[in-house]
Structure formats: C-alpha cells, structure tokens
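The chains shown are only part of the set, and none of them has been moved.
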Amino acid sequence: VIITLTTDFGERDGFVGAMKGVISRLCPAAQIVDVSHHVPRHDIAHGAWVLATACREFPVGTIHVAVVDPGVGGERLEVVVAAGGHTFVGPDNGLFQHVAAWGVEGTWAITSTAFRFPEAAPTFHGRDVFAPTAAALAGGLPPEAAGPATCLAGTLPWLGGGAPTGHLGRAGHVVHIDHFGNAITDLAPTRGLRAVRCAGAEVALRRSYRDVAIGAPLAYIGSAGTVELALREGDAAAHWRLARGAVVEAVLADER
Amino acid sequence: VIITLTTDFGERDGFVGAMKGVISRLCPAAQIVDVSHHVPRHDIAHGAWVLATACREFPVGTIHVAVVDPGVGGERLEVVVAAGGHTFVGPDNGLFQHVAAWGVEGTWAITSTAFRFPEAAPTFHGRDVFAPTAAALAGGLPPEAAGPATCLAGTLPWLGGGAPTGHLGRAGHVVHIDHFGNAITDLAPTRGLRAVRCAGAEVALRRSYRDVAIGAPLAYIGSAGTVELALREGDAAAHWRLARGAVVEAVLADER
C-alpha cells in the first residue's frame, strides 16, 4: 500500500522524518511517497490544491496523509476521509475541500487507540495521530474502526472574501500560484473562449507557451483542466501582482 | 533494511542522488528514506538535533546516514556508531552527540575497503565512504568489520559559549529553531512550571497554540518532550531574536 505525505513542515527539521519513522515502524510494508513538504506555512488552501492535483493520479486505494494544521491541538477534528476511491488522513480544516468534490464516501473522527498514540503531543499530530492512522489503515484496519462517523466541517476561507464582479459563469478566481508564478484559475474552458481579463489586462488564449515570445503573457488550458495565466519563462503572479482569490473573467469570441 | 539520509547538501545538485545511486547499486534491497537534506550548510548542531528527533521513531535496526561535514578530508574520523538499537554512519564531529545519549553500544572507524571506495574523493565522503558503508551494513556486514573500535570524540561546540545565568536545574538553552520559528529548549518539564523567561520576557505555559490568540506568545511542552516557545501562527525566533544557545529559565508556580 502506498502512503503519500503532504505537509507544510519544510525539510530542515526532523518532523517529516519522524512521521516516516512511525509509519515504517508500525507498517513496514507501506511504501512512503513524498508529495510535498513545502506547502507554505499554515496555508490550508495551498495544501488543498496540492492534494487535489497530485493525489488523483495515484492508484485507487492509496492513503494520503496531509498535515497543514495551524489549529493543531484545538477543536478541529482529526479525520479519515474516503473520497473517490482514495483515503485521506489529516485535520478537518478545509484541507479536503477540493478532494471532497470527487465524492465523499465516508468521514470518521480518529479516536481509537489503534489509530493514535495515547499520549499524543498536542502540537505534533502528524507524528502521533496521522502517521499511526495511516499505518493502521495500510495494515488493513477499516476506516470506520478509527472512530465515530462524522461530516467534513472545515472549509477554505479564502473564497469568501469577495464575490466575482463578472457575469454569472463567466467569472472565476485564481485558486493557486505555482512554483513558476503561473496563476491557475477555476475558470472552466467554455466554447468561444478567446481571452481572460485579469488585473485590468486582457490576455489572449493560446495552446502553450511556445505560441508567444519569451516574456509575453498568455492564457491557456492548464494541466488541471482549467484556465491558467502565465508569462512565457516569466512570473505571471509577480507581473500582475496576482494572489489567490484574484478575480478573473472569461472573454468570449463574440465580444470586443 | 531501511537506510535514512540526513545531509546539508540541499537538493539543487546531484550529491543526494549520487549517494542514493551508490546505495541502490551496492544493496538493491535497501529501502532509502529521506529525512532531511536541508540542514543549514555546515551546521552540525542542527543536524544532530534532526537526527535525535527523527531517527528514534524508526524501527530498531535502521541505518541512519548523516553528512554535515565541514571537516571532510580532514582529521575527524569516519565512523559507524551503534546506539539505542540503531546504527549511525557519518563523520565524528559532534553530529552524533544527541543520539549518543541513547546509549552507545559501539563506535568503529571506517577503514575497510569493504566499506569505502579505495579512491574516495577527499571532498565527497557521502558518496565514497558513508553510502558504501550503509550499503555494506544493510547487506549484512557487522559494524565491527568496518574498522578498528574507537570512541566518539566529536562534540557540539555551541553550548560552550556561555553558562546559564539562572538557578541550577532551572535554566536551559534554546537547542533548535524549527521551520515555524518555534524555539525548542532543553528545559525538561518540572512540577509547578508555570512560565519561561527568555529575552527579558516571561511567557506563560499553555497546552497548545489554540490556548492563545493568533500572534500571541506561549510556552508549551513540545513534541521532543521539552519546553518550546512559540507565537501562535507567528515566528518566535524572529520576534525575540532567539538563536540556538540563548538562555531560558523556568519560572515555578510559587514565584512571582
């Protein structure tokens, strides 16, 4: 069984190693795969996007541990979430909002001592709750043995800030800024889409980077299946001062 | 057999990959696990702390390779250290000081050509000495075959700088600054502990981050079992200008 890890722990400390140690101690047969440990600190929405874009590629049955958890030790529950044939383990704080859209098959709070260390450190649930839970699941325990069934309560706050100003179905938001400075939106490709408006600019839709000069802007259908904005070999987010939540608007072929 | 890797090599170059290549060439059955490659350059004490907090979670019998080695090619020995049921491989320069506290069962210099390449590059013992040694151990050679028995000579220099100013048993030091800016100390929890003094401030002991407002300071018993200082969702080290070695003092309940 594959167990993937996605955290905001960085790689300077022993946190990630401690989680891997617990998993390999409790379930030596598990295959541990790093997805990302460089989610920006406490940035739940960023982590949610990484999960959504990486985890769907893994085989059905994969266990995905996700820890971006500014509320560790507080009231948010520790949960197991079954969605789209995958199993997710982490805090219920919005991290699983995107993958929940694949279809939640069940959510359980992690309370059983077969799934967590009895003296869990209140500041390191990655090591003491989520790693043992992943190992228990990889070892064959069913998710419903983790604890009582519950519902996902956490939501991503960032989209609440401002309603789109465009026409219904024509406006969207930047949902992620990637390592290259590309701005990924939640605008689905629509018939007749010819450009995207953002930050006062209108950016023409192209197929790929090579369709414009180096340094020039373009919009394109990105690898997540939605519209992205980029500068070829440049940094679009810096250029247009885009942050997650920025409003974008589709421009159709029959518009000036 | 699991072989973990902890280095200050970063991940921009081929150094880590070269070590993994040597291990998988010499011992294909070994399972390689990254602990950290982002120990700050040449920061032996940081590496020692990462080893201490990550490696203890792995199953007994794990082989841990650690390379933070500003003295590579110099006089410090290359060693195998058996401690606490684990086996460590790296330079004897203080890197193993914390794990040695688990109980050293033996230390051997790495001199045998079954454990190192005959033409070892004087600047890359990770590839030419420590990786082959880990592979030899994982392949079943006993540590005493590596070379003559010796004693750990390396020590961490940083604590020598200044004696604690507090009362005996009441004062300690910051031993590690983590990715989140939390300051981990060597103060053990004591009965009646109600606060910690550091950098002129007195910080009340809490259970976890959620017990204070966002941005507010707290002390708590951290995941290493000692007192830590943090700002909730903030950076305590930056806030109080704390560095490793900073003196902290326990404040007990019966004191004003």
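Each chain carries a letter (A and B) given by its place in the written order, and its residues are counted from 1.
As a convention for this text, contacts are C-beta pairs under 8 Å (C-beta built on N, C-alpha and C of every residue); 3 or more make two chains touch, one makes a residue touch a chain.
In this text the structure is predicted, and so the values were computed from the model without any measurement.
A.B. asks: With 2 copies in place, how many does the full complex contain?
C.D. replies: Counting every copy in the complex, the total comes to 3.
Criterion: only the chains that are shown with their structure count from here on.
A.B. asks: When the centre of a chain is set as the mean of its C-alpha atoms, what distance in Å lies between chain A and chain B?
C.D. replies: Between these chains, centre-to-centre, one finds 31 Å.
A.B. asks: Where on chain B does chain A make contact in their complex?
C.D. replies: 2, 4, 6, 31, 33-40, 46, 49-59, 62, 176, 178-180, 207-210, 220-223, 228, 233
A.B. asks: Touching residues of chain A toward chain B in the complex: what are they?
C.D. replies: 9-22, 24-25, 28, 32, 34, 41-42, 70-75, 121-124, 127-128
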